[in-house]
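The complex appears here without one of its protein chains, the remainder shown in place.
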Amino acid sequence: MTSSNKTKQECYVIKKDAVKAFLDSLSDYTLHAPVREDETILFKEIKNTDDIIYDFSNAVKAPKDVVMPQTETMLTITKGGKDSLVVEEPESPDKSVVFGIRPCDAKGIALLDQIFYEDKQDTYYVQRRENTTIIALACNDPHRNCFCTSVGGAPNGKAGCDLLFTDIGDAYFVEVVTSKGKKLITNKKLFKSISEADKKAKNAAHKEATRKLGDALDLKNFPEKLEKMFGEEFWEKYALKCIGCGACAYMCPTCYCFDINDIDYKDVVKRVRTWDSCQFGNYTMHTSGHNPRPNKVNRVRNRVLHKFKYHVDNYNEIKCVGCGRCTTHCPVNMNLKAIIKELAEKEL
Amino acid sequence: MNEIEAAIQDKVRSLLEAEKIQFFIGYEKGSDPIHSAPCFVKEPKDVERLVWDPFCAHNLVTFIIDEKKRELPRGEEPDSRPIGLLVKGCDSKAMIQLMSENKIAREEVYIIGVCCNGVIDSTKLEKILTEKSIDFEALAESDIQVDKDSVVIKYKKEKVSIAKKRVLLDKCPDCMSPNTLVYDDLLGDSVEPADSRDYTSVEEIEALSLDKRWEFWKKLLTRCIRCSACRNICPICYCKECAVDSAHQVITPKTTYQEKANKGTWIEQTVDLPENLFFHLTRMLHMAGRCINCGECERVCPMNIPLSLLTRKLEKEVKELFGYEPGKDVDAKPLMSTFEEDDPGDFIK
Partner (left out) sequence: MSEFEPKIVAFLCKWCSSAGADLAGVSRLEYKPNVIPIRVMCSGRVDPLFVLKALKEGADGVLVSGCHPGDCHYVQGNMFARRRFIILKKLLEFVGIHPDRFQVSWVSASEGTKFTKVIDDVVESVKALGPQTKFKKVGIDE
């Protein structure tokens, strides 16, 4: 976990034209960074650092797949001899660096840590997580659907980050958050010491971004309130237009539900873990054919409650980072922020 | 408020007050000035939420199918009254197709038809607004209209005119059915349909070599995350159990691992190119002669995969091979459950 190896705040500046040299120097790592494919912004494995884009709002899909791939082989079973089977675990993942992740998505990964580190550690996740260094890029121009400040985040939040870059005009202000991040700063020719003016510019950028986000919602007693709302009829109002696809969950930085299947590849059987979504009807389907969440109203309610109530009960933190993707990409324009606002202000 | 909007609200109010319909499905203001969202109205007092603007893109016929799939809570009697529905010209083809497949009976739906000049693609518009550095907040009090040749945006004493083709959804510029074909009430002035369908985008792909075509689709389909938005938004995809979902299989202690591994799945949950290709081809095969090209699958795709290239190809082939146009005639037999003696068969050895 990243919280244990916090170091004293160290800061640098790196000129924008030096970033490429810095990223090129990370040749020991697999680099993931945002690229523009057609009109779509995606996090991809980078072969050529020229492809990386720096001027973007956020990627369509949260880069959580770096630590939790959509399809992951858990084990492979092959025939050893006549009556024996050989079970093999996959090789441990490469060391990787994610560059350009937004603070909200980095916080999303910190929230995933809660799930996969508590109680029992999930080996697959832990291996990837330990091998991943996260370089976040603070948000200077939030998207109109963003609401990170309402759910305990900030456009310059450090949760989950190892290094935090902030655009201050012709350079990036670099804050070292963890010792893991510090390890990347080897070339002091690229990372220069900061001046008072740099610090001011950074603070001004953060302040401006926070201002652009507007007023935060008051969600202080919201989880307790939600508990009383479980049986209410108004859930139907929100759920009726849901079409039950998985776009919101698959785009979401904090959704972590998965499904495990054994897949037959002739002489090899692979146990594969894939993403799943509570919005799919089959998600809760029992073998008997009974479905405890038969209709979309049950499913939509579950999604809201899980994020704003159940997770708060278990880990004392809201499981939403306010990236606004579920609103932006919802086929029927379901507006999570508006739903939360309406519920939080509702008189019971 | 425009005339059509007022007329919709009046009509729906009177229908709800007379308890002639269960509820009405129309559009309401969305999360920002360039989106509208589906809206379910059950009470006459909520009628004011209904809007009609150039962002009303959703094909609402989907929700009729959705409602049919809903499991009734124990003790609830099914309501025999029709459901009220706002239907654009293109969407009405879905209605006709479903009626011809006996999936929906005409009397199950009360249709308010509306003649449509075209709907705006919010993604395209957003890009243009960014180019012109027009602030979203400025658009809050705006008037956006689609007229014969262009989209006119009026806000704060400013006026911007954008060519239709640049900003409307791809299905709109060559729309052959802008006027609702089947309705109980029809609103708006009749709109002149396009002369012919424009298959340039499909022909461009056809002109590529096999390898180039494959590279094209490979890039796009690798991107697919299989969120099923395209399938779920589709008004024509109504199966309760889908071929691309894992089938239900009863597992007992005696079920062997081979049986579990080989359970009746056509498609694996893994997300990779062959599975994604399988998913999309299967969807298209099941759409052949049924897809009415409402373009919803493409609009909702969060990964921006141009699925309407596939649906347009299908439409083109079905028309060329069999002279068949889905969603045109309620009495037409579905394409795949009929045949002609002289169907093209040159591909068979």
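Which chain is which? They are A and B, in the order written, and residues in each are numbered from 1.
Quick note on the criterion: a residue touches a chain if its C-beta (ideal position, glycine included) is under 8 Å from a C-beta of that chain, and two chains touch if they have at least 3 such contacts.
Quick caveat, the model's predicted, so the values are computed rather than measured.
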(message) To test your reading of the contact rule: which positions on chain B touch the chain that is missing from view?
(response) 205-206, 210-218, 243, 266, 268, 270, 272-275, 277-278, 281-282, 284-285, 288-289, 310, 313-314, 317-318, 321-322, 335-337, 339, 341, 343-345, 347-349
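As a working rule, only the chains that are shown with their structure count from here on.
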(message) Just the number, please: Cα centre separation of chain A and chain B in whole Å.
(response) 30
(message) Looking at the complex, which residues from chain B come into contact with chain A?
(response) 30-32, 35-40, 58, 62-63, 66, 70-71, 123, 127, 136, 219, 223, 225-229, 231-233, 245-246, 248-251, 257-258, 260-262, 268-272, 296, 299-300, 302-304
(message) Residue numbers of chain A touching chain B in their complex, please.
(response) 37-40, 42, 60-61, 70-71, 144-145, 237, 240-241, 243-247, 249-251, 259, 261-264, 269, 272, 274-277, 280, 282, 285, 287-289, 294-296, 327, 329, 331-335, 337-338
